[in-house]
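Some notes on the structure that comes next.
Subset of chains shown; positions unchanged.
Chains: A, B, C and D, in written order; residue numbering restarts at 1 for each.
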Amino acid sequence: MPHHPDLPPPSEFARLDMARRERTGFGETIYCPGKTNNCLLAILRHFQAADEPVLATRCTPEQAAYVTAQGVPADYDARSRTLVSQWAKMPPLAGRIAVCTGGAADGSVAEEAARTAEFFGAEVERFYDVGVAGIHRLLSQLEAIRQADVVIAVAGMEGALGSGIAGLVEAPVIAVPTSVGYGANFQGLAPLLAMLNSCAEGLTVVNIDNGFGAAAAACRMLRIRERHTDEA
Amino acid sequence: MPHHPDLPPPSEFARLDMARRERTGFGETIYCPGKTNNCLLAILRHFQAADEPVLATRCTPEQAAYVTAQGVPADYDARSRTLVSQWAKMPPLAGRIAVCTGGAADGSVAEEAARTAEFFGAEVERFYDVGVAGIHRLLSQLEAIRQADVVIAVAGMEGALGSGIAGLVEAPVIAVPTSVGYGANFQGLAPLLAMLNSCAEGLTVVNIDNGFGAAAAACRMLRIRERHTDEA
Amino acid sequence: MPHHPDLPPPSEFARLDMARRERTGFGETIYCPGKTNNCLLAILRHFQAADEPVLATRCTPEQAAYVTAQGVPADYDARSRTLVSQWAKMPPLAGRIAVCTGGAADGSVAEEAARTAEFFGAEVERFYDVGVAGIHRLLSQLEAIRQADVVIAVAGMEGALGSGIAGLVEAPVIAVPTSVGYGANFQGLAPLLAMLNSCAEGLTVVNIDNGFGAAAAACRMLRIRERHTDEA
Amino acid sequence: MPHHPDLPPPSEFARLDMARRERTGFGETIYCPGKTNNCLLAILRHFQAADEPVLATRCTPEQAAYVTAQGVPADYDARSRTLVSQWAKMPPLAGRIAVCTGGAADGSVAEEAARTAEFFGAEVERFYDVGVAGIHRLLSQLEAIRQADVVIAVAGMEGALGSGIAGLVEAPVIAVPTSVGYGANFQGLAPLLAMLNSCAEGLTVVNIDNGFGAAAAACRMLRIRERHTDEA
């Protein structure tokens, strides 16, 4: 499929990295902030022409509306601001990821994580609103969470969810601080520091609001299993 | 008992505030850092002469050794760095204070809180090493903690203890962040921010490592009861 | 009363915690930021159906207009951004809370504290604009403030009000830093640090602009009295 | 083996958590800072009596000398400040961990990671001094690093090692910022922020200088494989 005559060729914006899947195992993703509508459209069409699946993150409703109006077949989710190509899919990735949140307001970051992991081929189960201030909510879901191979714990405010879960499960736990909160939360600094200082062993942390990064890390972990299944 | 002839009169160091007990209900306390041995000795003798009970905080072993060697009757506890006068006591204060810690390393701050509260006349029960990374330790002590009128939650690292307890009890919970930790703990900043951002309702916070302040606040709260008992 | 057919059931947004009043003594509250109009409406109707009183905080005028236009009986106060249900009330809580402010601009945070305390059943008296830069204003109100069982001191700028009051009264004092100020105020950091470092004994602090949390803490304190009245 | 008569029973210091291995899969570890020599000795003997393997971290040479002089059979490594019990071992954990450093000065943190992983039963390969300022050093080791199931990237200064590796391998990469550097390094803040902001997908981060935590996280990841091997 040729480029739209009015669009600049993608090489003018960015050196697209079509061989990345081979090198690191990840499908292609686009970080939308700062990209013009036309630039985003051209990149999407480039991948569509190559029949490569692609995920766009931090995509505004306006950007999504523009590219779908131009006929790009894509599924957009406003809460997580993710847009997923419909022309191709990543192969399934064995294993299950639990995505948990401390409170309802952490949902958009959690959905970015969940939808990213699904795009990369993983199976995801959501456990929302299980923060430690009401510990019974977490305990009542514990058995189900323990079934997961990897747990992503998304929390703002004091960010205690990661520690709470990591003390209760054997699986790797990836903590995602969110900018949910106010005052001395300092846009996510409070939960970020809390998570980095967890006294639970073996908790790892990604950037504030970085649901995408947590999912990418979780999928790297799931591939450990795949790799050895292949070996066997 | 007259001042030692070699000692400067206390008025030279600081305007001692002998009427404070009347105004705010607190007995006298001395913050030791920056005070010379002789200065501390003179102040203690001043209160001894007035038969006023007094508590010295952040008192080094050297300071304590010096004043007791000079014959000041006082009880020194090295872990909490507190020195309590033995010539007089504050009247008892009805109610019970639970002092909890997240980990063993928070003990010196917790002891400062506990011994201060005891000096002010309160009854104290200690619940140490009940941090949320091993939530079963906290849950197993919960019924006993619920008996307290006020709870002091002392924790370093990610500081999640305050939220954990405040979500489980009805009593006021005072959180004390400690400087226990390293790296991105930033000398207690991480648990301080976590505690200020707690999603548990009605948690209050004092300065990093401020066991003394937490105990003083707890005693102010206990006096609410006393005040109305007096009324009745 | 059944859910509106167009509204998602509340379980989709958040695990509502209907037993919290039993466990911690607090009525239900909703933190509005990040909630859609429909989500807020569904939660309110859920509580209305259960005849449970509920308080919504950080509620924008638009959110309030939407839910009241849909027939939810609620009292909205724009200054404090609080919305209080009109179908049920919390039982009265014995004792009096003084809410003080340093300057006129701290009023919205102070009102959040005052209205929250009133929602929880407490009696509130307001002492606004009594900051320490004009100490005579504070001194002239001192006798009345001393009548309170708990004092909430709300101040931005240099945040000296908490120390000023705590040095003059026996009751517990809860300091609330506000983001009122500019430049090196750093959105409330200056008064927050000042309050944490108060040399007045037994001052406790909540998050910047957290009038709600201060009121919740004050009510926990008032219950100390109630608890022992029940005992007697 | 009975407790030494002069030693306090461990229950006085801390609630030892002998069931943790079952719950989270980790063997016991002791964080030494703030513990007295006798306290450390008592805890070690407690585990020795139970024939449980144990790892002590941040153990000073003085602490190590004391406990070994008292006859505790343990292997101490001064560079990483780790002390490993000699009476029992954790079972082996399938999979290999690569521990890489940016510069020679990051060695003590890297050794803490490597020795911790070895204590937990994992096989470790070390790749030291492969920082990105001399990218040829990293590239020359790349094939060997790609053999690992998990990579730990330890770096101070500008902390670019994590990004560099994560862009080149498929395995999970755990970045450990170190406090190596000066000036605007701010005790590890610079590499911490750099690692959190990596544009490489799926990098996770632990606290500054937290070699122990990185190893614990790596072992959680290795267990994903074990779990499914068991299943099969």
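Rule of thumb we're sticking to: contacts are C-beta pairs under 8 Å (C-beta built on N, C-alpha and C of every residue); 3 or more make two chains touch, one makes a residue touch a chain.
Fair warning: this is a prediction, and the values are worked out from it, not measured in the lab.
For this complex of identical protein chains, the structure file gives a whole-complex count of 8 copies, while the figure shows 4.
Keep in mind that, in the parts below, only the chains that are shown with their structure count from here on.
Copies chain A and chain C of the same chain sequence form an interface built mainly from non-equivalent positions, shared numbers / all numbers used being under half.
If you average the Cα atoms of chain A and of chain C, the two centres end up 36 Å apart. Inter-chain centre distance (chain C to chain D, centres taken as mean C-alpha positions): 45 Å. Each of residues 103, 134, 166-168, 183-185, 196-197 in chain B touches at least two other chains.
Arrangement of the chains shown, judged by which pairs touch: an irregular graph that fits none of the line, ring, star or complete shapes. Across the complex, chain D meets chain A through its residues 23-26, 29, 94-95, 149-150, 166-174, 192, 196-197, 201-208, 212-225, 227-229, 232. Chain B meets chain D in the complex at residues 103-105, 107-108, 128-130, 134, 137, 180, 182-185.
Remark: chain C residues 13-15, 17, 20, 31, 33-35, 177, 179, 187-189, 192, 207-210 touch chain A in the complex.
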